[in-house]
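Shown next, in structure tokens, is the structure this report addresses.
A single protein chain has been omitted from the complex, and every remaining protein chain is retained in its original position.
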Amino acid sequence: MTKRRKRVVVPGLAALAVVAVLLSAYTGATQQPDTVIKDRGSWGYSAGSSPQGRSPIQPIAFPHPTHVQTLGMNCLYCHFSANKSPDPGMPAVGTCMGCHLVIGPNRPAMNGRPARKSEGIATLQKYWAQKKPVPWVRIHHVPDYVNFAHMPHINAGVTCQTCHGQVQQMNRVYQYASLNMGWCINCHVGNVNPKWKARYDCSVCHY
Amino acid sequence: MSENPTPSGVRRREFLKILGAGGVATAAIGCSSDRVEKLIPYLNHPDETVPMVSNYYASTCRECSAGCGVLLETRDGRTFKLEGNPDHPLNRGALCARGQAAVQGLYNPDRYRGPMMRNASGRLVPTTWDAALKLLAQKLGAVQGSGRAGSALFLNRHESGSFPAFLDEWLAAYGMPAHLSVDPLADNAVIAANRQSYGVSWPWLAFSAARLIVSIGADFLDAWGANVPQQLEFADARARLADAPRFVYVGPRRSLTGCNADQWIACRPGSELAIANALSGRGSLDDAATASDVPVATLQALKAELTGTRPPLVLSGVAAGDAMELALVVNELNKQLGAVGTTVLPDRAITSFDGIATDADVNAAIDAMRAGQVPLLMIRGANPVFTTPRYVAVADALKKVPFKVSFSSYPDETAELCDLVLPDHHAIESWGDAQPMANVISVQQPGMAPVYDTRQTADVLITLAKANPGIASKFAAPNYMRWLIDRYPGGSTAFTLALEKGVGTGAVAASPAPRRPAVTPKAATPIGQTAGDMYLVVYPSAALGDGSGANKPWLQEFPDPVTKICWQSWVEINQQTAVKLGVDTGDILRVETAQGAVEAPAYVFMGIHKDTVAIPFGLGHTAYGRYAAGIGVNPGDVLPAGFDAKSGAFAWTATKATVTKTGAYTPIVTTEGSARQHGRGIAQALTVQELADLAAGREKEKVEAMPGMPNTEYLPGLRSPMAADAQGVVSSDIKHKEQGMYSPDHWSGMAKRRWAMTVDLARCTGCQACVTACYAENNIPTVAAPYQEVHTAFLHGVAGGNILKGREMNWIRLERYWEGGEDGGDFEARFVPMLCQHCGNAPCEPVCPVYATYHSPDGLNVQVYNRCVGTRYCSNNCPYKVRYFNWFGYGEPARPQYAWPERLSWQLNPDVTVRGKGVMEKCSFCVQRIREAEHRAKAEGRAVRPDEFTTSCAQACPSRAITFGDAADNDWTVAKLALDQRGYHVFQEQLNTFPAVVYLKKVNHPAPAASAGA
Amino acid sequence: MQGIVGVFRELDATVDAVHALKKLRAGNIDIYTPAPRHELEHILTHRASIVRLYTLIGGLAGATFGYWIPIWISDYWPLVVGGKPVPSWVPYTIISFELMVLIGSLATVAGLFITARIPRITMTVGYDERFSNANFGVWVECPPDKQADVTETLKQHGATEVRGER
Partner (left out) sequence: MATVTRPDEDVLRLGPNIPHANIQLPGVAEYEQVTREIQRTLYPTKLWFAGLSFAILCMLIGAATWAWQVYMGLGVAGYSPPVMWGVYIVTFVFWVGIGHAGTLISAILYLFRAGFRTTIYRCAEAMTVFAIMTAGLFPILHLGRPWKFFWLIPYPSWRLIWPQFKSPLVWDVFAILTYLTVSSTFLYIGLLPDFAALRDAEPRPLRKHIYGVLSLGWRNSELEWRHFARAYLFLAAFSTPLVLSVHSTVSFDFAMADTPGWHATLFAPYFVAGAIFSGIGMVFTIIIPIRRWFHLKHYVTLNHLDAAAKLCLFTSLVVGTAYLTEFFIGWIGGNSIEQSYWWNRVFGQWWWAAWVMLTCNCVLPLTLFVQKLRRNTTWLFTLSIFINLGMWFERFVIFDPSLSHEFEPWQWTRYAPTYVDWAILLGSFGWFTMWFMLFIKNFPVVAISEVKEIVPPRLRTPHPVEGIEVTGMHLEFEPETPGERD
């Protein structure tokens, strides 16, 4: 009966092939473990086409935690137009220098903390001296056929952290969300927070 | 670029918003753009700006002499759109096509990047400002030293306001005579006549007060006078429907103005004076009839109507040897008929044209050059080499001038001949003011930092003066802006206030210098006595004006409102004459006069007298950049330099010509398919009589459409089935459509809206300002520049090749249909703007295989560019044919068809995606403006207010024919207009498409006898 | 698995031989023929082929799937096109039909393969190249003790060659 067994092989292989093909369509579904968003709602989507988790080196290692947590600055202090414009606004070098003219790179030892030299502030002051803007590297990026506006989101009460993650804790900012369309829709249909429901037909963002 | 976050899969769909030509340019201006991977912040943030939010700077348009008020929409350091200033008394928020195209002059790829100097080998080469100014100062010194300063010459493109005064002050300081203010388009004869009759150069023409308008060759809707205010007045007059004035146009050629007339009386060129005399009773009707080849009866009827109607408005605007005499007769006639004070308002005069030098003066100056009397020539803006007849040989005359300085921003024919070029700022980059009307100052402020290394001429002159110890004291102000503010009535506070509105009150500084001694111009020989078999009419092109518009692709691709031809010159010839000569449209004709000959394709046209041929002026540049050079022919080459002896106005219509068929042929580059409606009811009209019957419900309206069409009772519910259902207008046999967002009860409430538009054909004059506005707002590529052709042995490489294949991208187009006239008699022109109708039952939607187009709950027919795969099925299925396909990579800098070469891309609207190769696009009802308004309302925690915003076309329309809004909300104007009894939908009867665009029928005013009969 | 195979040149001879063998009750008989012949089909009285069941099931499955997919996806993205119902069954009938044909046919082929036990990796015993050309073959699976009689019968009815296989 050896022949009979051999015969079985072929359909078996075929079946395996079919399964493999179907699965391969979802191969993109793997994500960086550290940046997986918990609640996907009913919208199965993958971050395969997304640079999620990307965390490039910036010209100045800007410490968000120091500014936000230690000094308690508000996001809108630097990203001043997030609530009144599609664009959140990058702080002008002048804005930084507003403080850092006073707060120099060399901090003397004071109330128990040792003296320290801050590379970042030094670099910043170099840029300011040369009257050059700081060439920050863009992290969060949507394709240009997507018209994303910050203003309505902020005004709807969506927190910065919802999409950008706990930036106040990131020593180097990384792309928190996949920024895929499925991810946007997931929130627009109210899966993340029913209060944030918004219209989700194509012409809201694509025009 | 390793850190580009977009994966290659996304990168391949490269139809990105090309904000700035590459990262460097963007970085230079600052703030973020999507193309650059770097986020470049400002160094110091300007206080009044918010990134990605537009600022509107009130300024003044300098494209023609009128001086309309504009708002410069500026974002992130770039002015990318011009809109009319609603607070401006002259143009009341409207703006013509030429004005809107100013941005393409600002970012023009062929602008001088900096000062140029002629080197030893005689070529213009870039130089530094210091070197250039040093050279000029030295030359000025030399001229002064030689004591010939008195015969130096400064030609300035005419603009009203303080600059002429400033200039004359400066010239006087150097001991030079007052400058010549050049405007080739100005009707010197009428201006002179008006001064004589009314004491003002251009009285306000109150069309809406008139009951009868008779225009003898005055093209007040084309380039005659201040066309935007005139068009506003005329449209308002026509909007009075039954009470609107009847309009009779007398002239050899039916211009756009003529096309808006109820009656066209075709006369021979040169016979206008005789007609005017006959009408005013000075001359006999019979002489007029014989001279003008018009039936006596017609003139008789017109005279009777003229004398019988109060108040009339008679205008004359011929450019012939007897122009001033004619204008005087007409003014006299107006006085007789009591028009002055009612329809002609000298006390509300337009002062924009004050101080224009007559053509004769310019000609005299040129003669002086030829005689070698001019030691130094300075030219700003003017381009005499192009605008004066070729045989005057300005080029040769210039050669006799030892040193020539041009302040032109563009490499035009004149600048190319100069020894030194000190490029001026574009108007959008410079300070200034204008005096469009008495006691009205229209201020001009820059919208952005200079694009190139240019300097405003006034500042250059001040710098020179300061460098000159002798006169430095006369110019204390550090720059022209300060100078303006010092002279400004009310000082800096008033000036600042004026800057906010764009207009202030008062009078600008007047020129101290005495006027030049009047010259006695060479009188033109009466046209009848010139040699040739056909009268030659040369008229300024509607889009290109005096040719200064020819370097702007929008204006080149702007189809002529009457003939619909673009990127080409043409010879208009009458139908019967064409049959006689065996000429067909496209046959190249040779038009020869004593001065020379031009060759251009024939355009067989009903609207021109049978003894006449006409050629538009403005094309045929030999320089002036990639968009202008080598396109078309310049009819100026064949004109004699004859003048109206009284006024010194140049006689454009001065000679006959011999017209012969060369046998060659070239296809006419036109956007016109069939010029007849074939009874399909696309552009519908009513006579006054029918309108009255309709109002009284006496007669069910007569609709021009095919048999078997139902009535138009659906009009109140022009809403789509969904929207109608949302308001319970339609009982719900369509409940099954109430899914999610489409349900009126849906939390988003989107289905409660229905964005819609009405187009009032009674107002529309077919000027096509809306077309250019749409190009500007929606990043529409121009497709027919010579360099955009595919140059192969198989495809023609002529300019306009893509338009020959019907590939123009005008999302909104003006269709011009002829009615009647097959027998060679009078005919009617109907204009209908055709754009995406945003149908409720859109035929284009169900055929798209990928949901790239669908119906949004608020009634938009949405086109999702990034979803489109380019099957083009939607276009096949669109009965209105308003969908446009990207046949080439117009948005891809790497492709030869790139539509926005270096710096033109700075004009792109950041809110609108630039479409890529192989994608379908169409009118979106300016969805970006809708979203912006919604976002603004949300930010302010309110609903969108009625009429809070409008589309680009509606905003620009100088006839106020287009209204946009939410038809489902009766507080919006559009909702009321949509119910007008003149309203109709195109093709609704045949196709049940439920369009969102309602057209209001045009109203015709037949001759009294005819209307009585009707 | 052992038996006798007989090679015939003529059709009627084959038929006679099979009849004789059936009388002999020697064992399972199978016939090889270059082209299907009704005579042979009738002699070996088998049940009708069950391929049609595969066809039926495949077709029904395809039709159902063809309706389900579009309707499900329309409700997933409820976008109105051309004022038509979001899930509209009329156009989806075409999808359904095409999928019925597609899956039905593939199921039929699968049915053929399974019932006819192909594809085979190796030839079974008793097969002879001539059978695909012009000759008929009769395969009798029989124990050694019966082989003599079978061989005799085959020869008797005109087998051009008879050989034992194992």
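Read from first to last, the chains carry the letters A, B and C; within each, the first residue is number 1.
Please note the rule applied: contacts are C-beta pairs under 8 Å (C-beta built on N, C-alpha and C of every residue); 3 or more make two chains touch, one makes a residue touch a chain.
Every value quoted in this text rests on a predicted model; they were computed, and no experiment measured them.
K.L.:
Touching the left-out chain: which of B:347, B:500 or B:672?
P.N.:
In the complete complex, the chain left out is touched by residue B:672.
K.L.:
Just to verify: which one of C:2, C:64 or C:105 makes contact with the chain not shown?
P.N.:
C:105
K.L.:
Which of B:69, B:177 or B:846 sits in contact with the chain that's absent?
P.N.:
Considering the complete complex, B:846 is the one touching the chain left out.
K.L.:
Among C:24, C:40 or C:60, choose the residue that contacts the chain missing from this document, as touch is defined above.
P.N.:
Final answer for the missing-chain contact: C:40.
K.L.:
In the complete complex, the non-displayed chain touches which residues of subunit C?
P.N.:
9-13, 15-16, 19, 30-42, 44, 46, 48-49, 51-52, 55, 59, 69-70, 73-74, 76-77, 81-82, 84, 88, 91-92, 94-95, 97-99, 101-102, 104-106, 108-109, 111-113, 115-124, 127, 129-134, 155-158
K.L.:
Which subunit B residues would touch the chain omitted from the figure, given the whole complex?
P.N.:
Touch with the absent chain occurs at residues 12-13, 672-680, 682, 706-708, 790, 792, 794-795, 802, 804-807, 813, 815, 817, 834, 843, 846-851, 867-873, 875-877, 879-881, 884-889, 895, 897, 917-920, 987, 990-991.
By our rule, only the chains that are shown with their structure count from here on.
K.L.:
Using C-alpha centres only, name the chain that sits farthest from subunit C.
P.N.:
Looking at centroid distances, B is the chain farthest away.
K.L.:
List the centre-to-centre spacing of subunit B and subunit C in whole Å, with centres computed as mean CA coordinates.
P.N.:
Each chain's C-alpha centroid was found; their separation is 80 Å.
K.L.:
Measuring centre to centre with CA averages, how many angstrom lie between subunit A and subunit B?
P.N.:
47
K.L.:
Between subunit A and subunit C, tell me the centre distance in angstrom, where each centre is the average of that chain's C-alpha atoms.
P.N.:
Measuring from centre to centre gives 61 Å for this pair.
K.L.:
Identify all positions of subunit B at which a residue touches two or more other chains, and write them in rising order.
P.N.:
741, 851, 854, 857 - these are the residues of subunit B that touch more than one other chain.
K.L.:
What are the residue numbers in subunit A that touch two or more other chains?
P.N.:
201-202
K.L.:
Please output the residues of subunit C touching subunit B within their complex, sorted ascending.
P.N.:
Against subunit B, subunit C makes touches at 75, 77-86.
K.L.:
State the interface residues of subunit A toward subunit B in the complex, per the touch definition above.
P.N.:
Residues 49, 51, 54, 56, 81, 83-87, 89-95, 131-139, 141-145, 147, 149, 151-152, 155-156, 175, 197-204, 206-207.
K.L.:
If you look only at subunit B, which of its residues touch subunit A in the complex?
P.N.:
3, 5-7, 9-10, 13, 15-17, 27, 30-32, 34-45, 50-53, 741, 747-748, 750, 851, 854, 856-857, 860, 862, 864-867, 911-913, 924, 927-928, 931, 934-935, 938-939, 941
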